[in-house]
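Shown below is the structure under consideration.
Other chains dropped; remaining ones untouched in position.
Going by the order they are written in, the chains are A and B; count residues from 1 in each one.
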Amino acid sequence: MDFDYSPKTKELQARLLQFMDEHIYPAEGAHHAEVEANTAAGKRWTPLQTIENLKLKAQEQGLWNLFYPLDSAQAGGINAGAGLTNQEYAPLAEIMGRVMWSSEVFNCSAPDTGNMETIARYGSTEHKQQWLKPLLEGNIRSAFSMTEPDVASSDATNIETRIERDGDDYVINGRKWWISGAGDPRCAVHIVMGKTNPESDRHTQQSMILVPSNAPGVTVLRPLNVMGYDDAPHGHMEISYKNVCVPASNILLGEGRGFEIAQGRLGPGRIHHCMRLIGLAERALELMCKRTTQRVAFGKPIASQTVTQERIAEARCKIDMARLLTLKAAWMMDVAGNKFAKNEIAMIKVVAPNMACQVIDWAMQAFGGAGMCDDFPLAYAYASARTLRFADGPDEVHRNAIAKLELRKYAAKPQPVDMPITRGC
Amino acid sequence: MDFDYSPKTKELQARLLQFMDEHIYPAEGAHHAEVEANTAAGKRWTPLQTIENLKLKAQEQGLWNLFYPLDSAQAGGINAGAGLTNQEYAPLAEIMGRVMWSSEVFNCSAPDTGNMETIARYGSTEHKQQWLKPLLEGNIRSAFSMTEPDVASSDATNIETRIERDGDDYVINGRKWWISGAGDPRCAVHIVMGKTNPESDRHTQQSMILVPSNAPGVTVLRPLNVMGYDDAPHGHMEISYKNVCVPASNILLGEGRGFEIAQGRLGPGRIHHCMRLIGLAERALELMCKRTTQRVAFGKPIASQTVTQERIAEARCKIDMARLLTLKAAWMMDVAGNKFAKNEIAMIKVVAPNMACQVIDWAMQAFGGAGMCDDFPLAYAYASARTLRFADGPDEVHRNAIAKLELRKYAAKPQPVDMPITRGC
């Protein structure tokens, strides 16, 4: 359980931090302004030049595809990534998390990261050539299409989208929502989850299939807001699939393997999300410290009030503990595999978003009204962190899973509760 | 301490509930659609026809100016309101709070309500004729201009806007933000708070003055978002006052009386805000109950999970307690005056927004992703409730005030802490 950052990580951290200082923070204003200008010009759903320019710089500096864990052999000959372990990449994701849109600059943003890894691991050579390559190059984007509006999708057996075999094709019918990234005009492919085998047992009903976003019958219906933010031009979209027909070869790994793929996919994605949230919380704490130091009320800086200090201290404790637990989960995944680490992954999925919501909320409160508006990144950060208490399953589902694993420790040996003191054992 | 609703209140409650059922809930979709259509048409900051139509209906049914506590003699001969006490109006505000935009339909929305009461109480006959009359008629709207971006405005001595006498005029210079309602093109007048006497003692530095919104030098700079909501066409605006010149007679009550007016103004406004929040929380709880009853995960309705039931029960307890405390504050104001009730008013100002945030957050969590978007009113409700943890002063300032009143009980008699048991007294 060695949480030290490797020399490779430290070197990348240093370069990434420098890139943030030199290019990302200074571009925050321009990023915001470009979205506003696009909106005013009636082209809200347009990729941002600010980001495209920065992507070139990141590529030049080798800060590209840092998340990508595979070597070229595994990736079908596509040599692209830094080959970092989860534990090595985690502290880099934390840094990117400090500015929410910066991950894309490094081609490290969800859901592309998970989709790239999914195609690399489970796709055919053709899939890799067609989709993985341009994704790794940053030329296209992608979506992961699972959640449905009409059912509680945290219970995947509720999923109603059908993927039906029809000769050499599959025909897809269903409605999905919260499909992040599908608002971007560059989004070229969706990985769609649906039922091929509704009569099969619980874990083999589902399959995943690659659907070009321009296939007939794919309709992006509307963007969904997250507490008022539509996250344009990325977007969280509601999508209808109506008699969408794709070649049978588009299926990933085979019919009924959807769950299996989802399991493999989720671990790294959660590490990324959690580390970004930790970076986001760090930034909120930094802003809180700076603001309360400068802001004077009733004769002294707000930072000198013990009520402020209590929150700063609790924030520091919560952030540091969440980071240690996430690093532990990453380390376990690297050492023993995603499956072995499933409890730790569930734990960080609960801990990190709740921690971030709390820390950001304290920072907002310290900012007063300024904390609610977009002059500072706090309100948007809150909305994003809050969303992650549902995304990939709500807290409650993860907590139940953690509890069941805990209870299982004692289930094997149904001894009475030891009553050690007056009652003997 | 009789919290029973009077016959007059009960009759109005019944009519208001019926109006909500018949006219408000059915118009929620149209309201949302009109804002969207206006935005698409490039006229986001335009009054909504949906509301204007409903205002006529409300006027017809006598559900108009229900908040207005004064009789016509007090109001300079303008006979307008229902003459309800705070306690009588409170349960009506609760009902309006269930749909956040509905207060305007009844001409009961902030900041107009507070402004009308302020002008009625402290304005001259001319002020009343010019501004109060059209406000009571719903023909113009108004803004209350106090908070400043550059200082911690919760400490009013920080206010930097200057109101300087210049012959028969006052000249106003300063920058304000979070000026709610100033985005509406009908907003005709601002009540501006600033310093006339910066050298005077703490509580007589400030004055309030009426400033026509079209006076030269008044510039609405931009709307501010609350989380991602700009609340158009009402809006929360940043405003610059640059050498704005108004007749000296526009001052309210006289130089240095700003604090005094603010005190008188705040009590009823807080009752209204808190009761609306209680209504909002009731609606969130209702939505949560309905949704979790229908939504099935892992084989049973979410409502049958004890984790859901715990939250529903806590929500019920919190809402009912907040309502009782608010009714008590209203009753005290009616019986003994705003000043006497200041502790209770501070208490509800802390309790109600925090309660509403918690209840709405639980409801959002029960809704999953749907809770974050605008298909349901929860995310916007959360943003609104969260804002009220700063508006009119952050929680922390109110808690300090409550604590100081509590500590004062024991300050007069500096006895040692009684050590009742082994140490004697």
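Observations on the model:
Criterion: a contact is a pair of C-beta atoms (placed from the backbone, for glycine too) under 8 Å apart; a residue touches a chain by one contact, two chains touch by 3 or more.
It should be emphasised that the depicted structure is a prediction, and the values quoted were computed from it without experimental measurement.
The complex in this file is a homo-oligomer whose displayed part has 2 chains and whose full count of copies is 4.
By our rule, only the chains that are shown with their structure count from here on.
The part of chain B that touches chain A in the complex is made up of residues 147, 149, 151-155, 158, 177-178, 224-229, 236, 295-298, 302, 305, 307, 364-365, 368-375, 379-380, 382-383, 386-387, 389-391, 394-397.
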